[in-house]
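Removed: one protein chain of the complex. Kept in place: all other protein chains.
In this document, chain identifiers A and B correspond to the written order of the chains, with residue numbering beginning at 1 in each.
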Amino acid sequence: MPADAPPVDALRFSGIAKIFGGVKALDDVSFTVGAGEVHCLAGENGCGKSTLIKIVTGVYQPEPGARMQIFGQDYAQISPTQARKAGIAVIWQDLALFAEMTVAENIAFETMLGNRPRGVSYSRLRTAAASALARLDVDLDLDARLGDLPIAQRQIVAIARALVSDARLIFMDEPTASLTQSETDALLSVVRTLSARGVAVVFVSHRLAEVLEISSRVTVLRDGKLVGVYPTEGMTQSRLTELMTGSSFAQDVMARDPTGSDVLRVDDLSRAGEYEGVSFTLRGGEVLGLTGLIGAGRTELCHTLFGMTPADRGRISLNGRELNLSSNRDAVAEGIAYVSEDRLALGLIQPQSISDNTVLAVLRRITGGVGLLSGQKQEATVAHWMAELAVKIGKPADAVSTLSGGNQQRVVLAKWLATQPKVLLLDCPTVGVDVGARAGIFRIVRQLAEKGLAILLVSDEVPEVYMNADRVLHMAGGRIVAEWDPRRTGLSEMEAAVYA
Amino acid sequence: MTDLYRRISTAFGPEVPGLLGFLALVLVVFGVFAPNFLTGANFGSIAFQLPELGLLTLAMLMPIISGGFNLAVIYTANMAGLTLAFVLNQYGGVDAGLWPFVIGVVLAIGVGALSGAVMGAVIAYVGAHPILVSLAMMIFLRGLGEFLTKGGDISGFPPWMATLGHGTLLGIPVPLILFLICAVLWHILLTHTRHGFSVRMIGSNIRAAAYSGVHTKRTLILIYTLSGVMCAIAGILMLSRFNSVRVGHGEALLLVTVLACFLGGVDPFGGFGRVLPVVIALIVLQVLSSGLNLLGANQHLSTAVWGLFLVGVMVLRWGAARINERRRKGS
Partner (left out) sequence: MHRFLRAYPTESKLLAVLLILCAGLSIASPDFLTLVNFTSLLNNNAVNVIWAVGLLVVLIAGGIDISFAVAASVVQYLCVYALVAIGGGNWAIGFLFAGGFGLALGLINAFLIHQFRIISIVVTISTFNAFFGLLMFFSSGRFLYNLPSWWSNRVILWEYQTANGTWAELILPVLVMAICMAATWILIRRTTTGRQLYAFGDNPEGARRAGIPIGLMQAIAFGWCGMMAGIGGLMQAHITKEVIPNALVGRELEVLAAVVLGGARLGGGRGSVLGCFLGVLLVAITQNGLNLLGVSPYAFKMVVGIIILLAISTSNLDPAKWFAKGGKV
């Protein structure tokens, strides 16, 4: 090979399509990663990033017509084993770790793969795991059971696992979502080292500053289609956001002064290991933003406000009356509703019907005279809320899992609005909802606020609370550390504080 | 034809037309090959045999829909039967009147409910797997029953009790009437009450149900309590059919009840299941068994055929799901 020949690209994929149950998750996408390049894959949630990664790594098979080349070699079909042998490693967003195994086994799991049985050398395993952790400059107990670790440490285990293999291309799907700044810095410097050694890295992150800092090129996807491939040189965050969302953020911040009286009042609320000394008030008609990193204690706080975990200390009062919630049924009865961040596992009962999911929290109201459920009342309730929230559904009897993310989230809202709540806790309501549908969700949120509902909007996407909340609280390490007015504090200032 | 299929499946559930088809096929095949199959006597004997397995299957059904199991159904039934037998023996045995019977029935149902409630409470509050909890309860109840009876039979009941096990009302076997009443009650409970609604939701995703404000612990306890009550009714029927109680009676039916539920389209992962298809599945199993019996095979061959039949049905469902998937992709 002549010395001046260009190095072979790590990946050359084109014509990639994937259809799930009639919905095109990916439509004629091309994706090329150069050898040793740090490449960013960008797009809003639900744009097809994860699907693309699963196709590259052989977890999903693409529709016919795809052309796939890995390090110069053509593949008609890729299996997970082939992808691994070709030098591809992945840090999955959901980590895909093994809770019952030790840290060492999880990190060095690679060495235990292969169809032919071989002996396991636990000492070699520990050495490999320890050296991977050393490269990340972190210290974890190798014998700890993975399931006992907090999420941030599991994330580190997942990163270390990718370093153990002699991968030539590493996919990192949201690897920094739960990391602190110093851990993130360590990871970014590992990425640079890897790149210098000729290992290509595909980086997926919604922290755009990070993306622009680390990568040389960015591939942008939107709604399953390729928007384009751009050099990060000279790219700005706002330009990238525009490419991802397809609309420029000319929209003004929605913040205004609420007129209602205090509805929810939280005083010095604390729960050991979760949050500490949290106080705030939420007024009727107000959208109060609450942001912070994953693990900052946001969801834990919501769980207490919703009566699912008791606080160790402090008071919650509603309309001036102190609440004593012993379960979330009490909270619902008091008029508090909670939209979970995990819609798939907790927000909806996926295999069950749209209709049943909608009335799940108001069974008493659809009960007829003799104590039996009334099909008519159920139908009427469902029809009312589907129309009210403009949910696009086929039949109410269809499984809720057949709906798109945005429509599923509307069903969750319908379920809670049917309980006629006074306070609505929205925990990351746009996770897995595509861009167009997000605006729709926030329109509903704003309309509800205008009707006088008190809304706590929790999100780890700072722009979301910046754009949609009247006030923003910043939570870090379980404490409320700042309060901002979006009309006075800029987005970049907020982001700098949150991701610090 | 396809229109009829669609109408039946929307009205009664997607499993029903297929099962009815199976039933028709089985009836035709045995009608042609087995003499005396299509006779009143044969159907009469089916009608007397079905309720015992049927009631036990109903007892298994509700826990399975909730994503669990109740492996203690047989011994709960035995213990309930034993309770009634003790009361009757205390008050004169063969000469016992109606009141001891009523008291005995109430106590028997109480025993069934209690054993179910204990299981439900352990499952709900400890979070242990229902298979384990009910297995432990099964071992306990079997031990308790054997301890109380020293492994023997208890008999000597008033003769009028035979009506319950062998009598007819308006030409319909009394056990069948009892079973149909229970099946209808179960159907209403599962499809038209808050409890039934919660059972299905818990079966699909207990955490999401809890997040939506379903009282999952209370529901779990009620599920196993009701299951225990149904076991007790089965136990009382078994007592009157055999005119005796022995711990271990009906032991072989345990896994058949699970099989009947799965055959009736109940989702093994929980969340979905209806009474009607399960009843039809029970009829199919019983007809298969009686047909084979008339052809000279014994009960054991029927057991084998039941097992193979379930595998066959699951394979067909797998095939149908694949064809559907492909069709949806094509469109």
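FYI, a contact is a pair of C-beta atoms (placed from the backbone, for glycine too) under 8 Å apart; a residue touches a chain by one contact, two chains touch by 3 or more.
Values in this document were obtained by computation on a predicted structure and should not be read as measured data.
S.K.: Of the residues A:31, A:92, A:275 or A:306, which one touches the chain left out of the display?
M.R.: Counting the whole complex, the residue in contact with the absent chain is A:92.
S.K.: Could you tell which one of A:64, A:117, A:320 or A:394 touches the chain left off the display?
M.R.: A:117
S.K.: Tell me which stretches of subunit A touch the chain missing from the display.
M.R.: 54, 57-59, 79-81, 83-84, 90, 92, 94-102, 105, 109, 111-115, 117-120, 143, 145-147, 154, 344-345
S.K.: Tell me, which residues in subunit B touch the chain that this view leaves out?
M.R.: These residues touch the chain not displayed: 67, 71, 122, 126-129, 131-133, 135-144, 146-147, 150-151, 205-207, 251, 255-256, 258-259, 262, 268-269, 297-298, 300-308, 310-311, 314-315, 318.
What we mean here is this: only the chains that are shown with their structure count from here on.
S.K.: Please output the residues of subunit B touching subunit A within their complex, sorted ascending.
M.R.: So the residues of subunit B in touch with subunit A come to 188, 192-194, 197-198, 200-201, 204-205, 207-215, 271-272, 328-329, 331.
S.K.: If you look only at subunit A, which of its residues touch subunit B in the complex?
M.R.: Where subunit A meets subunit B, its residues are 19, 21-22, 308, 327-329, 332, 338, 340, 345-352, 356, 360-361, 363-364, 367, 371-373, 415.
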